Structures are given as C-alpha cells and as structure tokens.
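A single protein chain has been removed from this complex, and every other one stays in its place.
As written, the chains take the letters A, B and C, and residue 1 is the first residue of each chain.
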C-alpha cells in the first residue's frame, strides 16, 4: 500500500468520485488551473477534468454556496470550496438557512446532495481572520452532516461518502494535516459516517479529540504510557452524525474523559461532548469530564502568542493527570 | 411604579440613552417613521429624535453591521437592529470577524462600542427562517458580550448598560416577551452585566434557563411546589459575561441542575452550561445535569409541529422529576 | 405584439387564477384559518402570469417570501398549495413550510424563501446546472426591489454574467420594501440600471400588464436558450394590500394607491384579450367561474385536511442515504 499525504488522499477521493459520476463537480476560488486551491488540494484536477468541472469562481462566498444549492437540487453533485473556514461567515445564510433546512422545510420534496469543503485551524501565523475553528456553529445547525477527518486514510474514504450522501455535508479539514502521511489503499473504499475510530486502546482514561489534537493526544498517550497511565484515544471522524456509542462505551470502561479541540473553549464542540457524556454516563464517571481548548480569544498572530493559544501536549497531559 | 410591557421598557431605555448621549443612534430596516420596527420597539422614536438618529436602512444586513462598526470606531454609539435573528446569518462576518475581533487584533488601539439588537424564538408560526434561537454561535465568539433579558425590568437596565459598554454587545430579545408586563421604575437604573438573578429560591433542584423558558420554569416551579419539590430558578440575564458564581453556588446547595432553552439541543448554550457545571462542581452533583431543549430540527410551521418543537412546561417538569 | 390568441387566453387565465387564489387566501385568513403571517401577491399577478406563460413546464422559477402567486402561476396543485398555507399534512411541504416556503418542486419551483434575496444565488446555481447538464432549461428568478439591495444580488448577477447562464432576473419593483419606499434606498429608482455594470441587458416594463411582462420574458428566454446569457426584467408594480398580515400600509400616499388601484392586472389583460378577439366577455366569465370553483375546492380540501401529528416535526431533517 502506498504512503500518501492527506492532501493526496483527499485529491484521490475527489478524483475517483469525479470519474465515477459525471454529476460531481468542484467550484470555489482559485481551485483551478492557475492555483489548484490555496492548499493545493485540487492541483491538477482542472487539467484532468476541465475548467467546467473544476470551476474557478469570483470572491462571492454566499453565492458560491447558494449556487451549489441550486445545482444540487436540480441534479448535480457540487463540491463547493470555501478557501478558509473563517470566510464561511459570509455564507452562513446559504449554508444554515438554505442548504441545511431545505429538505425539511419543503417537506422532503427535494434532497440537497452537496459538499462544502473548508479548512480550519491555526499554526500558520496568519492571524485572526485565517485561523479559526468554527465546527461548533455547524454542529448546532440541524440538517447538516459534518466530517472532520484527521488522517489520510480517513479523508479519502470520508470525502467519497460525503459526495454520495444525499444531504449537505460540511467537510472540514485542518491546515496542519495536509502534509501528514499514511498508508492509503489505491482501490476504492468508503468510510461510513457516524463511526468513530479508537486510535489507541487504553484502560485509565479516554481522550476524545479532533484534527491535530488527535495527533497530539496520541503522542501524549505514548508518553504517559511510560508513566503507567493507559490512555484510550478516540477520533470521532464525523461530528454529525456523532458516534456516541463508541465514546460512551469507552467512558464506561475508563470512567474518565478528557475532550480536546483547538476551538475556543466556551460553546465548543467539546462542551457538547462533555454535556452529552455526563448526561448519558453520569454513574460511570469517576471524575468530571475535562475540557482542553484554546482560550476565549481571537487567534493572535505572533508565534509566541499563537503557540500559547493552541493547546499543546503539555496541557493535554496535565488535564489527564488531573483526573486519573 | 408603573407597569409596562417589555417593549415599552426597552423603548424607554433606548430613549433615555439617546437623550443622555447624542452619539447614540439607531439603524436598521424599517425601524423608522413608517413602521417603528417589525415588533414596534422603536415606534415613535424617529418622530422624537429624527430620521438621522433613527435611520431606516436598505436590506443589507452585513453592511448595516459593518457600518455600525465604522461608526463605533470613529466616535459614535450605534445600535444596529437586525430584524430577525435568523438574518444575522448574513452579517456573521461583520459581527464575528470584525466587531468582535477588532479590539484584540489591533492590539487594543480602538474599542468598538456598539449594540446589535435582534430577536429570536418561535411561537408565531412563521417557520424555519424566522424562528430560530442562535445564541450559541455568539457565545462561542470571543470578543462579544451577550444580553438575554427575559423581563421588562431587566431589558431597560440592560439596554442602557449595553449602550454604555465600550465593546460590541449582542442584545437578544425574544418574540414572545415583548408583551410581558412588569413594574418598571421611571427613573434611571443600570443593570450590570454578569449578574444572574435568582428568580425563585428553592432547595431541591436548580433550573437555569433563558427567555420564555424562565417564565415557563417559574410556572413549573409553582406547580411542583404543590408536590413538595422546591425549585430554584436562575435567569442569567447575560451570557457573556456569564455569572458562573451564582449558578455554581445554587448547584452546591441543591445538588441538581436542569438547563432549559428553546435552542435546538446539540451544541446549545445549555451544553456549555452543563459542561461547565460538571467541570466545576462535579462533587456536588447528585445527578446528571439534564438538558431541556428543542429537538435537532429546523423550526416547523404548522401549529402542532411548532408546539411539539418548543419545550413546554411538561417537558421541564419531567426533566426535574427525573433527577429529584 | 407577438402574442397569439391562445397566449392571451393563457395570460388571462394565469392572472385571474392567482387573483382568485389570493382573494380566497385573504378570506381564509380573515376566518383565522391561516396561522402565522402572510405576504399576499394581490396586485402583482401580471408579473407571475407573464413570466410563467413564457416558460415551459420543464423550466424553473425561484420564488420569494411573497410566493403564492409565483407557485400558482407556474401550475401548482392548488389543493396542496392551499393546504400548505393552512399547515395541513396534505400541504406540499407537509405543513412544515407554510406561506413563506410554499414550494412545489415537481412543477418547477426551486423554492420559496423567507430570507430576502436568498433565492437569487440558488437560481444562478440551477441555471449553472441546466447549462452543465445541457438541459436547455431556463430559470426565472423573482425578487423584489428591496432584495436588490442585498449583497447576493450583485454577486449573482456577476456570476450569471461571466458564465453566460440561462437565468432571467425578474425584479418585482412594487416601490416598497415593507414600509420603506424605494426612494429612500435606491438612488436610481430603477433597479434595471444596475444590470449594465454586469453587462446584462435589462428592460423596464409595466408589471401590471401581463402581456408586456410576457413579451419581455419571451425575448429573455430566447436569449437564454441560445446560450447568450442572463437578462434582467424590472416590472413596475404595486401591492394591493399591506406588506404582511397586519400591515394597513398607511405610509403610502392615497394618490399613489389610487393610481395603482386603477391599474388592475386582471382588468388590463382581460381588456387586451377581448380587444384582440381572443376572448369574449362571456368567455371571461366562464373562465372565472371555472377557476373560482377550483379555488373553492382547494380551500375546501385544505380545510378538511388533517393537521400533521406533532411527532412529524422530527421527520424529514435528512434525506435517507440509500
């Protein structure tokens, strides 16, 4: 099995779906011939599939998403890209009021099979308008499915599932995962939505996290193993649907939970997870669910500030130690 | 002390601030002479203060908020109105990327003293695009203050504090509170942000809720008192800053907490409250924090559907009974 | 005039049908049978009639918060439309949508939306889809003068223009956005003036004259089908009632109201049809009676239908994965 980067695996998933189904097309700013996407995910696809199906758009976020909605309900399978997750603020009406609600408010007359790809996260010193993690807004929006792949293998299987889903799927990536490598099969495979993955088994404490925080948590788990603390690490892979079962079972086993994400703390996805777990597994918890998040500030620019902002391994380890 | 409606009290607060400080002005769609606001809150103010200071705008939500930002940083004190909370989806960039972050990302060079008024909630059978409760998005946005007045007395004191605050304040109202009456002093008073109000004292269980859910919880408390269940009801009044102390102290006393809001459940403000309380008062909790929310669906139109969607007294009572 | 007699009859029927439908809605609303709010299409019937008469069944329209007229003119099942307004299970949206979301996808309605201007990008997307599918379908996108001040307007005109999409922007300029007169919010008074900046041909027509609207639309449809791109048609028109449910619309000068009331869309197209020998007075009455019966039947159907069961609120959030 070849090793490939997350970027390559994602592109491979897009390519396979475009080959399989001619209704699939991509649209977004600078995704085509001249640039190949701000993070080069679509590089080469315009050459391969033509500029009609890998369509550069004007800087019109709300209309990009709205046009994808219009295309989706009339028989196509658009994959719209918003260059940075922070810019989805400009498209919230089309995402949350139109795409998400259409199937419901029209009584199921028409499904809205579309994918919105965008990228979250800091670590690149590009400051407040290009570094946010806004997953929570969409998890709070009924009608949206949400994928949060953190590994190369997953991103390929999940993008294919996303494209085939008859509902609007928010497909969130993270700036720092694109270069992560993993073995990825060349043949086709799909990863179902709503199935978390236990990335490491452990007995003493469960860590549930997203994106880069999964990677950091695994490293922390490795280190703590040396101290005799056995950490189970769960990667949800999709937030909606959410695999509660895997998490709750793990918590019933370990009795302890740390939830980790790069989001600012108040109202983050981790708050939902903590609330849900204490509601559904209260009697199994031997300690409070601990949250590890960024502080409640915008994302700062300067390296020492941004490094302070983004949760590091030490903070994850500290949270674990506090409850085991 | 005269009884007045929430609507009147709010108008009185706006009026007093406009009289006190000529930098204060209102802008929004149909707030002026011809309409007086979709919910008639500003009716009469254009006549009183002129159309320059009670300014009708085009249907341009993002630019309404952006213009308020520009006015705020150059010496005025705008109160921008977004006619329905659902439409703030169109202004998320200016609210969350600009207003909220400006003081921080410019290193404190300039404060952004502005208020954004809007209205949430269902109960009027006006369906998916005019009935949402989106508080959680803003609670997850560092740099914003958030007021959620549920009573006439509070709305007057809080709007005045909001207008005097040097930071962007989201001032959220609810469609069904406008007609609620209460005794409201005619003289000036301010209500500080970050001070919850214990609306009813009780010993067995704490109920924390917002807007109409505070009113419903109080009625439930009354009814349960007859069965010998003593319910303490807390109204946060502001979500940011959040009065954790009053809530935690109450939970330490009662050992039980139900959190109630009209938001859809997953990722709601109530999730944050539940997560926070179990984190900070785990050892005092005798039962899981129970959440009472709307289901994870868009808001439906037809009365039986909408009535099912909005949490009712029975559901609140049931949640209480489940943990006492 | 390049409309034949059959077309004149068609225009008369569509205009009148919308009128009768809306009058019945107003009536039911008065009887407290319609929950929520309402944005009546009364007065603007000629726009929907003229536009839809120039479209094929397989063409699309995008509607607004003031959508009953669009949907009915496009050929909606009136029973399902009326039932939707009453919040019944038999409504086209199973009672989940109501007035502001009245939609019948199977007759070519992309959707009715409560967010002003939010349909414009969706129409552009449908037109993009038509083009990419080589389907030769056209999309007519309705929106108001007020909507033209929202950001999606410029974004969408631009996108349609650069990709030469088969979409027709139909501006229903009824001179007000709620209580706000257009003179306060639009410097040119003509929305059409904004099309040129995007190299989109535009025209201003009497929106109370279904024939004028029709003829302008025919040209735009032709252009669209030939792959020459979008057009914009601004229809000057007027609401016969207030903006919504409880609006007495006192902010409108009486002379203005009077002027427009004298330009009754039904009377205008009736006169044209009769003058051109397409219909006799008697035939118009026959048509009216027939349509009135249909509308009455629809109201009856709606009233007799059941409300959805409360738990149906939980259905339809997602389409099923197959």
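Some points to look at:
Rule of thumb we're sticking to: a contact is a pair of C-beta atoms (placed from the backbone, for glycine too) under 8 Å apart; a residue touches a chain by one contact, two chains touch by 3 or more.
This is a predicted model, so every value here is computed, not measured.
In the whole complex the chain that is left out makes contact with A, B, C.
Contact with the omitted chain, checked across B:16, B:29 or B:93, is made by B:93. From the set A:2, A:44, A:192 or A:303, the residue in touch with the chain omitted from the display is A:303, counting the whole complex. Touching the chain that is not shown, out of B:9, B:46, B:71 or B:276: B:71 (per the contact rule at the top). Of the listed positions C:15, C:129 or C:149, the one in contact with the omitted chain in the full complex is C:149. Within the complete assembly, residues 25, 52, 57-58, 60, 62-76, 78, 93-94, 97-98, 102-113, 142-143, 145, 164-167 of chain B touch the chain that is not shown.
By the touch definition given at the top, chain A reaches the unshown chain through residues 29-30, 33-35, 38, 56-63, 86-87, 89-90, 124-130, 295-298, 300-309.
Touching residues on chain C toward the chain that is not drawn are 149-155, 158, 161-162, 184-188, 193-200.
Just so we're on the same page, only the chains that are shown with their structure count from here on.
Among the remaining chains, C is positioned farthest from chain A, on the basis of C-alpha centroids. Computed centre separation for the pair chain A/chain C is 40 angstrom, with centres defined by C-alpha atoms. Each of the following residues of chain C touches two or more other chains: 91, 93, 95-97, 101, 113, 115, 151, 317. Residue positions 62, 93, 97, 104-105, 142-143 of chain A are each in touch with at least two other chains.
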